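Heads up, one of the protein chains got dropped from this complex, but the rest are sitting where they should.
Let's look at chain A:
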Amino acid sequence: MIHFVLLISRQGKVRLTKWYSAYSQKERTKVIRELSGLILTRGPKLCNFVEWRGLRVVYKRYASLYFCMCIDEDDNELEILEIIHHYVEVLDRYFGSVCELDLIYNFHKAYFILDELLIAGELQEPSKRTVARLVAAQDSLVETAKEQTSSITNIIAQAAK
């Protein structure tokens, strides 16, 4: 089971956090601080696994961002690397060659995509196309709702004239 997902920039800034196990807000801050110290300092050629508090953290760096997932000791580390890559590919497809700025300004979208990929710390969908389709469908629901409200506002505005 994945206990949490962290996206941390090379400078140690948090770009996304998702918690599937119970960590209080205070613990969360502590965990993030501890892990960024542990992971950001590791050399580029070392393995992608760090042992931490009896758990294992699998991380992978994409450009300036570190994607980290914390798992149980008996989980498959290599598979987690694939899941991270899976997520990155979906992000890439969604934003079109994703970069850190996309994830900063559209952080909520990164969350929405992650929610289509993982629930309760387990993988939900192995197909990138399906994930993309589901996110797109929900985005269009938002668009429609937005158009409706704006048209209603227009009608009200005109009526008020």
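The rule is simple: a contact is a pair of C-beta atoms (placed from the backbone, for glycine too) under 8 Å apart; a residue touches a chain by one contact, two chains touch by 3 or more; residues count from 1.
Operating definition for what follows: contacts and distances are computed from a predicted model.
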Protein name as given in UniProt for the chain not displayed, "AP-1 complex subunit gamma", "Glutamyl-tRNA(Gln) amidotransferase subunit B, mitochondrial", "GPI-anchor transamidase" or "Geranylgeranyl transferase type-1 subunit beta"
"AP-1 complex subunit gamma"
Chain A, residues in touch with the chain not shown (by the definition above):
14-20, 22-25, 28-29, 43, 45-51, 76-79, 81-83, 86, 104-105, 107-108, 111-112, 115, 119-120, 122-130, 134, 137-138, 141-142, 145-146, 149-150, 153
